[in-house]
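Right, one structure below, let's go through it.
With one protein chain withheld, the remaining protein chains of the complex are depicted in position.
Letters A, B and C mark the chains as written, and numbering starts fresh at 1 in each.
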Amino acid sequence: MNLEFNEDQKLLFETVDAAVGRGYPAGARGEATSTERGWNDDVWNTLAELGLTGLTIDGDHGGVGAGPVEVYATLEAMGKHAAAEPLLDGVFLPSWLIAALGTGEQAKQLLPALAEGATTIAVAHAEPGRPWGSAPSVAAAHSGDGSVVLSGVKSPVRHADQASTLLVTAVDGDTAGVYVVEAAAAGITRTDGRSADWSRASQVEFAGTPATLLGATGTDATAALQAAVARARVAVLAEAVGLMESTLGHTVEYLKNRKQFGVPLATFQALVHRASDMYARVELARSMALWATATVEAIDGGADVDLPAIADDAFVFVGDTATAVAEEAVQLHGGIGMTYEAEVAHHAARLTAIAESFGGLAAARRRAVAAESALRAPSALLNNA
Amino acid sequence: MNLEFNEDQKLLFETVDAAVGRGYPAGARGEATSTERGWNDDVWNTLAELGLTGLTIDGDHGGVGAGPVEVYATLEAMGKHAAAEPLLDGVFLPSWLIAALGTGEQAKQLLPALAEGATTIAVAHAEPGRPWGSAPSVAAAHSGDGSVVLSGVKSPVRHADQASTLLVTAVDGDTAGVYVVEAAAAGITRTDGRSADWSRASQVEFAGTPATLLGATGTDATAALQAAVARARVAVLAEAVGLMESTLGHTVEYLKNRKQFGVPLATFQALVHRASDMYARVELARSMALWATATVEAIDGGADVDLPAIADDAFVFVGDTATAVAEEAVQLHGGIGMTYEAEVAHHAARLTAIAESFGGLAAARRRAVAAESALRAPSALLNNA
Amino acid sequence: MDLELSPEDIEFRDGVREVFTREIPEDIRRRNALSRTTRDDIVASQRILNSHGLAVPHWPVDWGGKRWTPTQSHIYASELQRNSVPQPLAFNVSMVGPIIAEFGSEEQKRQFLPATANLDIWWSQGFSEPEAGSDLASLRTTARREGDVYVLNGQKTWTTLGQYGDWMFVLARTDPDAPRKQQGLSFLLLDMTTPGIERRPITLIDGSEEVNEFFFDNVRVPVENLVGEENKGWSYAKFLLGNERNGIAQVGTSRRVFADLAEAAAGIPTENGTLADDPQFRTSMHGARTTLLALEATQLRVTGASENGQASPVSSLLKMEGTKALQELSKLRMRAAGDDGMLLPPDGDAAESLHSDEAATIAAAQYLNQRKLSIFGGSNEIQRGVIAKTILGL
Partner (left out) sequence: MDLELSPEDIEFRDGVREVFTREIPEDIRRRNALSRTTRDDIVASQRILNSHGLAVPHWPVDWGGKRWTPTQSHIYASELQRNSVPQPLAFNVSMVGPIIAEFGSEEQKRQFLPATANLDIWWSQGFSEPEAGSDLASLRTTARREGDVYVLNGQKTWTTLGQYGDWMFVLARTDPDAPRKQQGLSFLLLDMTTPGIERRPITLIDGSEEVNEFFFDNVRVPVENLVGEENKGWSYAKFLLGNERNGIAQVGTSRRVFADLAEAAAGIPTENGTLADDPQFRTSMHGARTTLLALEATQLRVTGASENGQASPVSSLLKMEGTKALQELSKLRMRAAGDDGMLLPPDGDAAESLHSDEAATIAAAQYLNQRKLSIFGGSNEIQRGVIAKTILGL
């Protein structure tokens, strides 16, 4: 039993930390998200060179086939610098979907470019006003020549503006499926905007857009989709932990250095005690994220655990903490913490956005509270009844 | 529109404050509750002399027929000194029930002794393991000679040990009623204990105990019972406000006078800010209790408002505050605040018990959240749509 | 006690409501509800109010004020907020106006008050500085007297809507040698067209551009633009603090947000019903509702209390708890929107093109923006200090 990184994982964290840190001096998130790409291309290229775009892709398709702990280490380091590169949204999540559902041919076609870092894929699942966990309203229709077209609206689709390909969830009659759509396909209307954390997102409208089902006809993709999303929901918590740690760090530095009434803010015990409470919350959230990550690893090793339920539990706990840490950090910084130029403001905005990602915190809590497990006595060890 | 006492009400508050204050120097609640009575008899006699035992009883039956604001003023002053005399449980609540349900004959029989302060009546409604709002399990049976007997268990019954008479809720078939039972009647087994606030309470078991229905046969008492209890639930919040105010006061004094690390606790800003937050919460709770009281007064004046719903809303808000204030006061006092000898500990215990009175806070919140009003836009003014 | 409005108060309410809902154009009020109010909206709205005698009711009667009862003042503030009418510009009507009316010369009153009431002059506030946010007494901007001008040098920040400012009221240090740092400050009126003023806009994290920094480089202010006495500026500034008690808890605004959210919830589907049926949402809303009732009741309790120009500790309570309640509602709004709050249009006008629920679209940005409520205008930490000192004696 342990919740620690092994030596390789430690090295991975340090490598990403160093590489990303170079590209993200203080305030760089604002700059990165305002480029045409929406992220720092140099950092992206470095990540690709380090093989991180292939982290979740197996060796046969140009990746290294690493597990959830490596994903955690990578994303915590990214979060530490509030890095904007869409490793999770644009590479990891689509790679999990393709691996779970795609045919061998599709995997060969889609994964190597992802692994190389040559492209990103956008997953289009959210729809305005529709609960995340319900069946999509985007519908697949078969035309006379056997080809498939999609119609309907997805929003928000993260980083759709830079993606070469979209993976679009849609229903074919009663069967839910994931469809491969070329970003440049006919019948797509994209309205680009931004998320509250300044990363890019779009509304994408499909009107008879040509598409190909990911995987074999007739199989319902709901379970695979849920599993891949649950994996992403756990993974994003690693980013949140990295963000919270540096948010706390910035706040502590600010309390030490900023003077009010002629003395450093750290002289004011009320503020100091709140920083201590932030620390305690961040450490508990880190433990929760690590625990969820270790659980996903155990599932990959064959453990019989309900992955979406674990993801909900961890997401709710860490999401609540992320919100509280963001709020306290801004409050303790005062006005400066509200400004676009302040690093801590971008951390806070990203933490806020994470809590609303993948359907959002309220929906996750609703599911978790309704689940049978809500009243089950907790045990962090899987085989310790 | 106003939420202030008028001159008479101010005077009433000051009178009770002075009279009760003399009988309750610091620490006196522990002493009062450990007497055989369970309260301070001198204080009780003074209250009776002042006419307060007749406060809620009309002039025809020896009282003064005062309204909810006078009840508020009286109970806030009682709460300020953590006084243990059962004005609400032993006089006001039974008087409301008798006035609402009793026959003229019963009112003549029961009310004058109450108004004089010569006796108290215990209301027996709670049953172990039964939700407060459900029909009683105690059952009324008719014997051959036309008389009625009760069977079943009530617990806790506050101050049953000193009451001359019990008002017992029971069902006769499907009809809920309130029954008058002599404390000395046959077939009663009483097990005396105490509440968490050291006031007296008992389990009372009835086995074929002779009883008389309060009021006319055949009418269901549920609505009248709910209304009387709702009135009591609002009234007890006045006591809570008095308690909270002096709890805050004790805490502030302690912070000023107690030294740690060679300086007064008031030097520690973290503690001071928490006292400020306590103040803010207490003031909001006071406003809520006053508002609920004014609403009851408006209902008495004919306003069409759902009294139980108002009582739930106010009880939940003030109950949450009472719990938080009790916890913070004890915490800021440190170990001394945990001890039976500390005045603040008795305040905290009584605040805790108030939040669990009349079915308790969780049940009140459950009802309030389920009510249609939970999503209705709030307006404190009754005719300000 | 009495929880009903008197017939006279109902008539009063109906009167102001009539102006607010029939005279103020609906599109202005809609934009205001979505925090998309423009400069022109604020100006148009205030001029309509002024033409009905409703822009500066708390001013002296000679300058357009009314002798309203406390209840009427409460109704006015509450109805403004409930009906999403842009508040008359606080810098004009709650700050510089009352100061000039109280301490200004007759000439200053004539020159400024009518134009200030009608928003013909847009005022900005020049108090905060980078090193003096909560600690106003530490101001460093200097105003050196040279003949018949003061020469202004320094920097002001957090100047809300300063981009529209025609004039600014500035607190500046005229006596650098004063024994206490509260002394030696003066209250000056500055025409923003004077040479030597530079503005730098500050973007907030939600993308809004509502605050600014101003730099003063030998800006010359005629001595007749000194308000009251030299070196007495601190006492004039303090006169403002706690002066505004009505509406400070923003209960009317919160009530509107609550009502809008309750209505929206019935149309937000969940896995098994709508958000309006969701027990957790209902629990949070019930908590917000009871808090707002307690806040409004508190407001009603203090509305009648006498005002004496001192900072009122009850204002601290209302400001702190009122803004907390509004922040909590904005968080609830964001949680209700979920993903839908995570796609902001590139600019405001495109909002409707994205999807139908505009309030959802801006929910997260709104939530981030409203973090300012507990920071600006005296942070919650400052309010706790005021309560501790002035009420608790700690």
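One rule holds in what follows: a residue touches a chain if its C-beta (ideal position, glycine included) is under 8 Å from a C-beta of that chain, and two chains touch if they have at least 3 such contacts.
Just so it is clear, the structure is predicted and the values come from calculations on it, not from any experiment.
Every visible chain touched by the undisplayed chain in the complete complex is listed here: A, B, C. Note that of A:Leu290, A:Leu307 or A:Val344, the residue touching the chain absent from this view is A:Leu290. Of the candidate positions A:Ala100, A:Ala113, A:Val171 or A:Ala298, contact with the hidden chain is made by A:Ala298.
Within the full complex, the residue among A:His81, A:His125, A:Arg231 or A:Arg365 touching the omitted chain is A:Arg365.
Residues of chain C that touch the chain left out of view are 279-280, 283. For chain A, the residues touching the chain absent from view are 1-5, 69, 252, 255-256, 266, 272-273, 275-277, 279-280, 283-285, 287-288, 290-291, 293-295, 297-298, 303, 313-314, 316-317, 365, 368-370, 373-384. By the touch criterion stated above, the residues of chain B touching the omitted chain are 126, 128-134, 153, 155-156, 191-196, 201-203, 259-262, 268, 270-271, 323, 327, 330-331, 334-335, 337-342, 345-346, 348-349, 352-353, 356-363, 365-367, 369.
What we mean here is this: only the chains that are shown with their structure count from here on.
Mean C-alpha positions place chain B and chain C at a centre distance of 42 Å. Between the Cα centres of chain A and chain C there is a gap of 38 Å. Taking the mean of the C-alpha atoms as each chain's centre, chain A and chain B sit 52 Å apart. Looking at chain C, one finds that residues 381, 384 touch two or more other chains. Contact with two or more other chains is made by residues 272-273 of chain B.
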